[in-house]
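Shown below is the structure under consideration.
Here the complex is missing a single protein chain, while all its other protein chains stay put.
Moving on, here comes chain A:
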Amino acid sequence: MTEATILTPADLAGNGVYGDDPDVRGKFGVFGGRYVPEALIPALDEVAAEYEKAKNDPAFIHEFDHLLRTYAGRPTTLTEVPRFAEQAGGARIILKREDLTHTGAHKINNVLGQALLTRRLGKTRVIAETGAGQHGVATATAAALLGLECVIYMGAVDCERQALNVARMKLLGATVVPVANGSQTLKDAINEAFRDWVANVDHTHYLFGTIAGPHPFPEIVRDFARVIGVEARRQMLELTGRLPDAVAAAVGGGSNAIGIFHAFIGDEDVQLHGYEAGGRGAETGEHALTLTQGSVGVLHGARTYVLQDDEGQTIESHSISAGLDYPGVGPEHAWLKDTGRATYHGVTDAEAMEAFALLARTEGIIPAIESSHALAGALKLGRELGPEAIILVNLSGRGDKDMGTAMKYFNL
(Lines give C-alpha, C1' and ligand atoms only; values in the text may rest on other atoms or scores of the structure.)
Protein backbone atom coordinates (compact mmCIF):
# COMPACT_ATOMS: atom_id res chain seq x y z
CA MET A 1 0.00 0.00 0.00
CA THR A 2 1.29 3.41 -0.93
CA GLU A 3 2.07 5.82 1.86
CA ALA A 4 1.70 8.80 -0.44
CA THR A 5 -1.08 10.95 0.84
CA ILE A 6 -3.75 12.57 -1.29
CA LEU A 7 -4.48 15.56 0.86
CA THR A 8 -2.36 18.16 2.51
CA PRO A 9 -3.72 20.70 4.98
CA ALA A 10 -3.61 23.27 2.17
CA ASP A 11 -5.82 21.03 0.05
CA LEU A 12 -8.51 20.99 2.67
CA ALA A 13 -8.19 24.62 3.61
CA GLY A 14 -8.75 25.98 0.12
CA ASN A 15 -6.53 27.58 -2.47
CA GLY A 16 -6.62 31.18 -1.37
CA VAL A 17 -8.39 32.72 -4.35
CA TYR A 18 -11.32 35.14 -4.48
CA GLY A 19 -11.87 34.96 -0.76
CA ASP A 20 -12.25 31.23 -1.08
CA ASP A 21 -13.72 30.80 2.32
CA PRO A 22 -16.96 32.52 3.13
CA ASP A 23 -16.82 35.52 5.47
CA VAL A 24 -17.60 35.36 9.19
CA ARG A 25 -21.32 35.32 8.46
CA GLY A 26 -20.86 32.45 6.03
CA LYS A 27 -21.38 34.67 2.99
CA PHE A 28 -20.07 34.12 -0.51
CA GLY A 29 -20.70 37.66 -1.71
CA VAL A 30 -24.40 38.20 -0.95
CA PHE A 31 -25.12 34.45 -0.91
CA GLY A 32 -25.12 31.91 1.90
CA GLY A 33 -25.42 32.99 5.52
CA ARG A 34 -27.76 31.50 8.07
CA TYR A 35 -31.54 31.70 7.94
CA VAL A 36 -32.45 29.18 10.61
CA PRO A 37 -34.24 29.08 13.96
CA GLU A 38 -32.12 30.65 16.71
CA ALA A 39 -32.18 27.28 18.49
CA LEU A 40 -29.79 25.88 15.86
CA ILE A 41 -27.27 28.71 15.95
CA PRO A 42 -25.20 27.27 18.83
CA ALA A 43 -25.01 23.91 17.05
CA LEU A 44 -23.91 25.54 13.80
CA ASP A 45 -21.34 27.55 15.74
CA GLU A 46 -20.13 24.36 17.39
CA VAL A 47 -19.77 22.55 14.05
CA ALA A 48 -17.97 25.54 12.53
CA ALA A 49 -15.56 25.86 15.45
CA GLU A 50 -14.76 22.15 15.52
CA TYR A 51 -14.28 22.05 11.76
CA GLU A 52 -11.91 25.01 11.96
CA LYS A 53 -9.81 23.04 14.44
CA ALA A 54 -10.09 19.80 12.48
CA LYS A 55 -8.99 21.19 9.17
CA ASN A 56 -5.85 22.56 10.75
CA ASP A 57 -5.14 19.35 12.66
CA PRO A 58 -2.64 17.08 10.84
CA ALA A 59 -4.02 14.06 12.70
CA PHE A 60 -7.54 14.71 11.37
CA ILE A 61 -6.31 15.21 7.83
CA HIS A 62 -4.22 12.08 8.07
CA GLU A 63 -7.21 10.05 9.23
CA PHE A 64 -9.45 11.44 6.49
CA ASP A 65 -6.77 10.85 3.91
CA HIS A 66 -6.29 7.30 5.18
CA LEU A 67 -10.00 6.51 4.83
CA LEU A 68 -10.12 8.06 1.37
CA ARG A 69 -7.26 5.83 0.23
CA THR A 70 -7.98 2.59 2.05
CA TYR A 71 -11.77 2.63 2.26
CA ALA A 72 -13.16 4.87 -0.48
CA GLY A 73 -10.61 3.64 -3.05
CA ARG A 74 -8.90 6.95 -3.88
CA PRO A 75 -7.28 8.26 -5.88
CA THR A 76 -9.79 7.56 -8.61
CA THR A 77 -8.40 7.30 -12.11
CA LEU A 78 -8.89 9.45 -15.18
CA THR A 79 -10.24 7.74 -18.27
CA GLU A 80 -10.06 9.25 -21.73
CA VAL A 81 -13.12 8.37 -23.84
CA PRO A 82 -12.21 8.83 -27.53
CA ARG A 83 -15.10 6.83 -29.00
CA PHE A 84 -17.59 8.86 -26.98
CA ALA A 85 -15.75 12.06 -27.93
CA GLU A 86 -16.28 11.39 -31.63
CA GLN A 87 -19.66 13.02 -31.05
CA ALA A 88 -17.95 16.09 -29.60
CA GLY A 89 -16.36 17.54 -32.71
CA GLY A 90 -13.05 15.83 -32.05
CA ALA A 91 -12.34 17.48 -28.70
CA ARG A 92 -10.65 15.24 -26.13
CA ILE A 93 -12.92 14.23 -23.27
CA ILE A 94 -11.43 12.89 -20.09
CA LEU A 95 -13.53 11.52 -17.23
CA LYS A 96 -12.76 11.78 -13.53
CA ARG A 97 -13.98 8.40 -12.36
CA GLU A 98 -15.83 9.09 -9.11
CA ASP A 99 -18.09 6.20 -10.12
CA LEU A 100 -15.26 3.88 -9.09
CA THR A 101 -15.32 4.92 -5.43
CA HIS A 102 -16.78 2.69 -2.73
CA THR A 103 -20.61 3.00 -2.82
CA GLY A 104 -20.32 4.17 -6.43
CA ALA A 105 -20.53 7.92 -6.20
CA HIS A 106 -18.58 10.97 -5.06
CA LYS A 107 -20.85 11.31 -1.98
CA ILE A 108 -18.51 9.02 -0.03
CA ASN A 109 -15.87 11.78 0.20
CA ASN A 110 -18.10 14.17 2.13
CA VAL A 111 -19.67 11.56 4.40
CA LEU A 112 -16.33 10.17 5.54
CA GLY A 113 -15.13 13.66 6.41
CA GLN A 114 -18.30 14.56 8.26
CA ALA A 115 -18.50 11.21 10.06
CA LEU A 116 -15.00 11.84 11.41
CA LEU A 117 -16.11 15.33 12.38
CA THR A 118 -19.16 13.86 14.17
CA ARG A 119 -16.85 11.76 16.28
CA ARG A 120 -14.70 14.80 17.08
CA LEU A 121 -17.86 16.65 18.14
CA GLY A 122 -18.52 13.85 20.62
CA LYS A 123 -21.85 13.05 19.00
CA THR A 124 -23.15 9.52 18.59
CA ARG A 125 -25.97 9.88 16.09
CA VAL A 126 -26.11 11.18 12.53
CA ILE A 127 -29.15 12.15 10.51
CA ALA A 128 -29.27 12.91 6.82
CA GLU A 129 -31.66 13.71 4.02
CA THR A 130 -31.64 11.84 0.76
CA GLY A 131 -33.37 12.16 -2.60
CA ALA A 132 -32.38 9.23 -4.80
CA GLY A 133 -30.87 7.53 -1.82
CA GLN A 134 -27.18 7.95 -2.73
CA HIS A 135 -26.36 10.33 0.09
CA GLY A 136 -28.44 8.16 2.42
CA VAL A 137 -26.51 5.05 1.42
CA ALA A 138 -23.19 6.88 1.76
CA THR A 139 -24.15 8.22 5.20
CA ALA A 140 -25.36 4.81 6.36
CA THR A 141 -22.04 3.38 5.13
CA ALA A 142 -19.92 5.88 7.04
CA ALA A 143 -22.11 5.47 10.13
CA ALA A 144 -21.65 1.70 10.01
CA LEU A 145 -17.89 2.16 9.62
CA LEU A 146 -17.61 4.47 12.62
CA GLY A 147 -20.31 2.90 14.79
CA LEU A 148 -22.73 5.82 14.74
CA GLU A 149 -26.50 5.57 15.02
CA CYS A 150 -28.01 6.64 11.70
CA VAL A 151 -31.43 7.95 10.69
CA ILE A 152 -32.17 8.85 7.08
CA TYR A 153 -35.09 11.06 6.02
CA MET A 154 -36.40 10.33 2.55
CA GLY A 155 -39.52 11.58 0.80
CA ALA A 156 -42.24 8.93 0.70
CA VAL A 157 -42.45 9.26 -3.09
CA ASP A 158 -38.68 8.76 -3.35
CA CYS A 159 -38.81 5.73 -1.03
CA GLU A 160 -41.08 4.06 -3.53
CA ARG A 161 -39.03 5.14 -6.55
CA GLN A 162 -35.78 3.97 -4.95
CA ALA A 163 -36.79 0.86 -3.01
CA LEU A 164 -33.42 -0.77 -3.66
CA ASN A 165 -31.53 2.04 -1.94
CA VAL A 166 -33.95 1.90 1.00
CA ALA A 167 -33.04 -1.77 1.38
CA ARG A 168 -29.32 -0.95 1.17
CA MET A 169 -29.60 1.66 3.92
CA LYS A 170 -31.51 -0.76 6.14
CA LEU A 171 -28.94 -3.47 5.55
CA LEU A 172 -26.24 -1.01 6.59
CA GLY A 173 -28.06 -0.54 9.89
CA ALA A 174 -29.79 2.78 9.25
CA THR A 175 -33.38 3.65 10.08
CA VAL A 176 -35.16 5.08 7.05
CA VAL A 177 -38.00 7.49 7.81
CA PRO A 178 -40.38 8.15 4.89
CA VAL A 179 -41.46 11.80 4.84
CA ALA A 180 -45.10 12.06 3.84
CA ASN A 181 -45.63 15.82 4.02
CA GLY A 182 -45.28 18.58 1.42
CA SER A 183 -44.19 17.28 -1.98
CA GLN A 184 -42.79 14.13 -0.30
CA THR A 185 -39.42 14.56 -2.00
CA LEU A 186 -35.92 15.81 -1.20
CA LYS A 187 -36.81 19.31 -0.03
CA ASP A 188 -39.33 17.90 2.45
CA ALA A 189 -36.80 15.35 3.65
CA ILE A 190 -34.43 18.27 4.39
CA ASN A 191 -37.19 20.07 6.32
CA GLU A 192 -37.81 16.95 8.37
CA ALA A 193 -34.11 16.42 9.07
CA PHE A 194 -33.87 19.99 10.38
CA ARG A 195 -36.87 19.29 12.65
CA ASP A 196 -35.14 16.21 14.02
CA TRP A 197 -31.89 18.12 14.49
CA VAL A 198 -33.38 20.94 16.52
CA ALA A 199 -34.93 18.41 18.91
CA ASN A 200 -31.85 16.16 19.22
CA VAL A 201 -28.98 18.51 18.67
CA ASP A 202 -27.22 17.62 21.93
CA HIS A 203 -26.16 14.19 20.62
CA THR A 204 -26.88 14.41 16.87
CA HIS A 205 -24.95 15.75 13.90
CA TYR A 206 -26.84 16.64 10.74
CA LEU A 207 -24.66 15.10 8.06
CA PHE A 208 -25.67 17.46 5.29
CA GLY A 209 -25.31 16.00 1.81
CA THR A 210 -24.64 18.94 -0.43
CA ILE A 211 -23.09 22.40 -0.45
CA ALA A 212 -26.44 24.05 0.34
CA GLY A 213 -27.89 24.80 3.79
CA PRO A 214 -26.77 27.24 6.48
CA HIS A 215 -23.14 28.13 7.15
CA PRO A 216 -20.86 26.21 7.73
CA PHE A 217 -22.29 23.33 5.65
CA PRO A 218 -21.51 24.84 2.22
CA GLU A 219 -17.88 25.29 3.24
CA ILE A 220 -17.45 21.93 4.98
CA VAL A 221 -19.08 19.84 2.26
CA ARG A 222 -17.06 21.67 -0.40
CA ASP A 223 -13.80 21.08 1.42
CA PHE A 224 -14.49 17.36 1.80
CA ALA A 225 -15.52 17.09 -1.87
CA ARG A 226 -12.54 19.16 -2.96
CA VAL A 227 -10.31 16.10 -3.22
CA ILE A 228 -11.94 15.33 -6.60
CA GLY A 229 -10.47 18.42 -8.23
CA VAL A 230 -7.22 18.31 -6.30
CA GLU A 231 -6.51 14.85 -7.68
CA ALA A 232 -7.85 15.58 -11.15
CA ARG A 233 -5.72 18.69 -11.57
CA ARG A 234 -2.51 16.76 -10.82
CA GLN A 235 -3.61 13.84 -12.96
CA MET A 236 -4.45 16.08 -15.92
CA LEU A 237 -0.99 17.62 -15.81
CA GLU A 238 0.55 14.12 -15.76
CA LEU A 239 -1.67 12.75 -18.51
CA THR A 240 -1.88 15.66 -20.94
CA GLY A 241 0.94 17.92 -19.83
CA ARG A 242 -1.40 20.83 -19.39
CA LEU A 243 -4.58 21.98 -17.71
CA PRO A 244 -7.90 21.28 -19.43
CA ASP A 245 -9.65 24.00 -21.39
CA ALA A 246 -12.87 23.32 -19.57
CA VAL A 247 -14.23 21.38 -16.61
CA ALA A 248 -17.81 20.09 -16.80
CA ALA A 249 -20.01 18.82 -14.00
CA ALA A 250 -23.68 18.25 -13.20
CA VAL A 251 -25.31 20.60 -10.70
CA GLY A 252 -28.16 19.70 -8.37
CA GLY A 253 -27.26 20.97 -4.92
CA GLY A 254 -23.81 21.31 -6.41
CA SER A 255 -21.38 19.24 -4.35
CA ASN A 256 -19.78 17.15 -7.11
CA ALA A 257 -19.46 20.25 -9.27
CA ILE A 258 -17.81 22.36 -6.57
CA GLY A 259 -15.67 19.33 -5.71
CA ILE A 260 -14.10 19.27 -9.17
CA PHE A 261 -14.30 23.03 -9.90
CA HIS A 262 -12.68 24.30 -6.80
CA ALA A 263 -9.06 23.37 -7.41
CA PHE A 264 -9.31 25.07 -10.83
CA ILE A 265 -10.87 28.36 -9.73
CA GLY A 266 -7.49 30.06 -9.62
CA ASP A 267 -6.64 28.84 -13.13
CA GLU A 268 -8.25 31.64 -15.06
CA ASP A 269 -7.84 29.97 -18.46
CA VAL A 270 -9.83 26.93 -17.38
CA GLN A 271 -13.53 27.37 -18.10
CA LEU A 272 -15.95 25.96 -15.53
CA HIS A 273 -19.31 24.70 -16.81
CA GLY A 274 -22.16 23.45 -14.66
CA TYR A 275 -25.11 21.55 -16.12
CA GLU A 276 -28.48 21.69 -14.39
CA ALA A 277 -31.41 19.40 -15.01
CA GLY A 278 -33.58 20.87 -17.76
CA GLY A 279 -36.16 18.15 -17.18
CA ARG A 280 -38.83 18.20 -19.85
CA GLY A 281 -37.52 21.58 -21.07
CA ALA A 282 -37.24 25.10 -19.67
CA GLU A 283 -40.47 26.14 -21.41
CA THR A 284 -42.54 23.40 -19.73
CA GLY A 285 -41.86 24.61 -16.20
CA GLU A 286 -40.96 21.00 -15.33
CA HIS A 287 -37.26 21.32 -14.62
CA ALA A 288 -34.65 21.93 -11.94
CA LEU A 289 -33.02 24.96 -13.62
CA THR A 290 -32.35 26.79 -10.37
CA LEU A 291 -29.38 28.87 -11.51
CA THR A 292 -30.48 29.44 -15.08
CA GLN A 293 -34.20 30.07 -14.48
CA GLY A 294 -34.58 30.71 -10.74
CA SER A 295 -34.37 33.89 -8.71
CA VAL A 296 -32.52 34.92 -5.57
CA GLY A 297 -34.22 33.92 -2.34
CA VAL A 298 -33.79 31.91 0.83
CA LEU A 299 -34.24 28.15 1.02
CA HIS A 300 -33.06 25.67 3.65
CA GLY A 301 -31.11 28.24 5.60
CA ALA A 302 -29.14 30.02 2.87
CA ARG A 303 -29.56 32.88 0.43
CA THR A 304 -29.09 31.50 -3.04
CA TYR A 305 -30.93 30.93 -6.31
CA VAL A 306 -34.28 29.23 -5.76
CA LEU A 307 -37.17 28.02 -7.89
CA GLN A 308 -39.95 30.08 -6.35
CA ASP A 309 -43.15 31.82 -7.31
CA ASP A 310 -43.80 35.56 -7.12
CA GLU A 311 -44.57 35.27 -3.38
CA GLY A 312 -41.56 33.22 -2.36
CA GLN A 313 -43.23 29.81 -2.25
CA THR A 314 -40.89 27.07 -3.39
CA ILE A 315 -41.80 25.55 -6.76
CA GLU A 316 -41.35 21.81 -7.09
CA SER A 317 -38.57 20.82 -9.43
CA HIS A 318 -38.53 18.00 -11.94
CA SER A 319 -35.76 15.84 -13.32
CA ILE A 320 -35.46 12.27 -14.55
CA SER A 321 -32.46 12.20 -12.22
CA ALA A 322 -33.50 12.24 -8.56
CA GLY A 323 -30.08 13.56 -7.54
CA LEU A 324 -30.60 16.79 -9.49
CA ASP A 325 -34.27 17.16 -8.58
CA TYR A 326 -33.87 20.04 -6.09
CA PRO A 327 -35.29 23.59 -6.26
CA GLY A 328 -32.28 25.18 -4.55
CA VAL A 329 -28.52 25.19 -5.13
CA GLY A 330 -25.38 25.78 -3.09
CA PRO A 331 -24.64 29.47 -2.45
CA GLU A 332 -21.09 29.16 -3.78
CA HIS A 333 -22.48 28.29 -7.23
CA ALA A 334 -24.74 31.33 -7.01
CA TRP A 335 -21.61 33.36 -6.33
CA LEU A 336 -19.60 31.72 -9.14
CA LYS A 337 -22.49 32.44 -11.51
CA ASP A 338 -22.84 36.09 -10.54
CA THR A 339 -19.09 36.71 -10.64
CA GLY A 340 -18.94 35.05 -14.05
CA ARG A 341 -16.25 32.56 -12.99
CA ALA A 342 -18.48 29.61 -13.84
CA THR A 343 -21.21 29.27 -16.45
CA TYR A 344 -24.36 27.25 -15.98
CA HIS A 345 -26.56 25.60 -18.60
CA GLY A 346 -29.56 23.31 -18.80
CA VAL A 347 -29.55 19.75 -20.16
CA THR A 348 -32.92 18.09 -20.73
CA ASP A 349 -33.94 14.60 -19.62
CA ALA A 350 -33.76 13.48 -23.25
CA GLU A 351 -30.26 14.88 -23.85
CA ALA A 352 -29.00 13.32 -20.63
CA MET A 353 -30.48 9.91 -21.46
CA GLU A 354 -28.90 10.05 -24.91
CA ALA A 355 -25.47 10.70 -23.39
CA PHE A 356 -26.15 7.96 -20.81
CA ALA A 357 -26.72 5.40 -23.55
CA LEU A 358 -23.88 6.71 -25.72
CA LEU A 359 -21.25 6.36 -23.01
CA ALA A 360 -22.45 2.84 -22.24
CA ARG A 361 -22.31 1.80 -25.90
CA THR A 362 -19.06 3.51 -26.89
CA GLU A 363 -16.97 3.09 -23.75
CA GLY A 364 -18.51 0.34 -21.65
CA ILE A 365 -19.22 2.70 -18.77
CA ILE A 366 -22.74 3.10 -17.43
CA PRO A 367 -22.85 6.54 -15.81
CA ALA A 368 -25.32 7.85 -13.25
CA ILE A 369 -28.08 9.86 -14.91
CA GLU A 370 -26.89 12.85 -12.85
CA SER A 371 -23.41 12.57 -14.39
CA SER A 372 -24.99 12.07 -17.82
CA HIS A 373 -26.08 15.70 -17.71
CA ALA A 374 -22.40 16.70 -17.57
CA LEU A 375 -21.58 14.25 -20.36
CA ALA A 376 -24.29 15.74 -22.58
CA GLY A 377 -22.94 19.18 -21.74
CA ALA A 378 -19.41 18.11 -22.68
CA LEU A 379 -20.59 16.93 -26.10
CA LYS A 380 -22.02 20.38 -26.83
CA LEU A 381 -19.01 22.11 -25.34
CA GLY A 382 -16.60 20.07 -27.45
CA ARG A 383 -18.33 21.17 -30.64
CA GLU A 384 -18.01 24.79 -29.49
CA LEU A 385 -14.40 24.64 -28.34
CA GLY A 386 -13.08 22.70 -31.33
CA PRO A 387 -10.81 19.70 -31.87
CA GLU A 388 -7.84 21.08 -29.94
CA ALA A 389 -9.83 21.33 -26.74
CA ILE A 390 -9.47 19.11 -23.70
CA ILE A 391 -12.55 18.77 -21.50
CA LEU A 392 -12.48 17.23 -18.05
CA VAL A 393 -15.84 15.78 -16.97
CA ASN A 394 -16.75 14.73 -13.46
CA LEU A 395 -18.28 11.28 -13.78
CA SER A 396 -19.78 11.71 -10.35
CA GLY A 397 -21.39 8.30 -9.99
CA ARG A 398 -22.22 5.00 -11.62
CA GLY A 399 -25.53 4.15 -13.17
CA ASP A 400 -26.43 0.84 -11.51
CA LYS A 401 -29.01 2.63 -9.36
CA ASP A 402 -30.63 4.03 -12.51
CA MET A 403 -31.35 0.76 -14.28
CA GLY A 404 -35.04 0.91 -13.36
CA THR A 405 -35.35 4.31 -14.99
CA ALA A 406 -33.29 3.19 -17.99
CA MET A 407 -35.41 0.05 -18.49
CA LYS A 408 -38.52 2.17 -18.61
CA TYR A 409 -37.00 4.95 -20.74
CA PHE A 410 -35.42 2.69 -23.37
CA ASN A 411 -37.93 -0.18 -23.15
CA LEU A 412 -35.08 -2.57 -22.29
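Note that in this section a residue touches a chain if its C-beta (ideal position, glycine included) is under 8 Å from a C-beta of that chain, and two chains touch if they have at least 3 such contacts; residues count from 1.
In the analysis below, contacts and distances are computed from a predicted model.
Per its UniProt record, the hidden chain corresponds to "Tryptophan synthase alpha chain" from the list "Peptide ABC transporter substrate-binding protein", "Tryptophan synthase alpha chain", "3-oxoacid CoA-transferase subunit B" or "Protein-arginine kinase".
The chain omitted from view is touched by exactly one of A:R34, A:R74, A:R222 or A:H373, namely A:R34.
Checked against the full complex, the candidates A:H300, A:H318 or A:H373 give a single residue touching the omitted chain, namely A:H300. Residues of chain A in touch with the missing chain: 25, 33-43, 181-182, 187-188, 190-191, 194-195, 198-199, 201-202, 295, 297-301, 306, 308, 310-314.
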